[in-house]
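Left out: one protein chain. Kept in place: all the others.
And now, chain A:
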Amino acid sequence: MTFIDIDAPAHSGAARDRRRWRVTAILLVLAFVAALAAVATGPLAMSLRGVIAWAAGLDGSALSEIEQHLIGHVRLPRVIVAILAGAGLAISGCLMQSLFRNPLADPGLIGVSSGSALAAALAIVLMPALPVWLGGFAAFVLPVAAFVGGLVATLLILRIAHFSGGTATVVLLLAGIGISVIAEVAIGFLIFISNEQQLRDITFWRMGSLAGNGWLQSGIIAVPVIAIFAFAWSIAPALNALSLGEDVARHLGVPVQRLQRLIVIAVAAAVGTVVAFCGLIGFLGLVAPHLARLVIGHDHRWLLPVSALISVVIITFGDLVTRIAVAPAELPIGLVTGALGGPIFLYLLVRQMRGAA
């Protein structure tokens, strides 16, 4: 056994790190541009220069009062919700893919999406039966129901997996499929008994929307999203080990079972909150980590932030498209992310099957 010159791999490693920093910088610029464009664009178009001057605090009079109000109360919080939702879904996707050791895993696998969807459909159908005294709180019935629904479905799945002996990922996966099927049947029944307006509400909720979200919603979504990012970041090396297998991770000192439970709960909380305020936004959690992996590799210390940035860029530009494509109406955001994500997903699938990934 001989020691070799360790500078050789270090040199190429440094080149790779430079590439990773470059990708991150480009994505940050793209995300920033997307956010600015989203703020400036809409039925009431504003000059980009005015928006930049206003945002940088250089020139308060660059925008009219109405424009400032529109940005401050409508567009900016909406962009922030988009950024948080995008990041939350991407981080959740990374965690799910590591947990299930499957690059095609999606946050919806642990039942959180279908649980939320069922509860949301229930809330929409039962809304007319709500007591009048709820008054202003009625607006929060749907998000609260969706959040609770997602969490209950996930806890149920954890419980089933626990009953069957530990949190074996196969059991988690199959329990998730079972719960999703049951939720779909229940949603189908609710659709059957709903009236025209409710049917429309359910359908649109399931296609996702960032509309109607203000500062309060941004603040609420920020909590689980920042928490899941901090959590995921702190366990990044363990996630690397976990993707080699539960046994391997355990032999490397990773408390696998505890980590798996924490991951499921963190994802349920983050996705549950995002879904509660934005409805179902498909494919981001699946595609963003996948794209990130193609560009910067599988090391979670890079994968997590880069996936989040890719997702943020997609959702922010996507939201822009939803608002201008059929103005003054709005396309559902899930349609746009799905339209982008579907083809990318198929491309990745074919690429992987051909062994090129």
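Definition applied: a residue touches a chain if its C-beta (ideal position, glycine included) is under 8 Å from a C-beta of that chain, and two chains touch if they have at least 3 such contacts; residues count from 1.
Note that contacts and distances are computed from a predicted model.
Chain not shown in the complex: UniProt lists it as "Iron complex transport system ATP-binding protein", one of "Iron complex transport system ATP-binding protein", "3-isopropylmalate dehydratase small subunit", "Nitrite reductase" or "Aromatic ring-hydroxylating dioxygenase subunit alpha". Contact with the undisplayed chain is limited, among A:I221, A:A238 or A:A288, to A:A238.
The chain omitted from view is touched by exactly one of A:A25, A:L44, A:L126 or A:V248, namely A:V248. One chain is missing from the display, and on chain A it is touched by residues 1-4, 6, 9-10, 12-13, 97, 101-103, 237-238, 240-241, 243-245, 247-248, 250-255, 293, 297-299, 355, 357.
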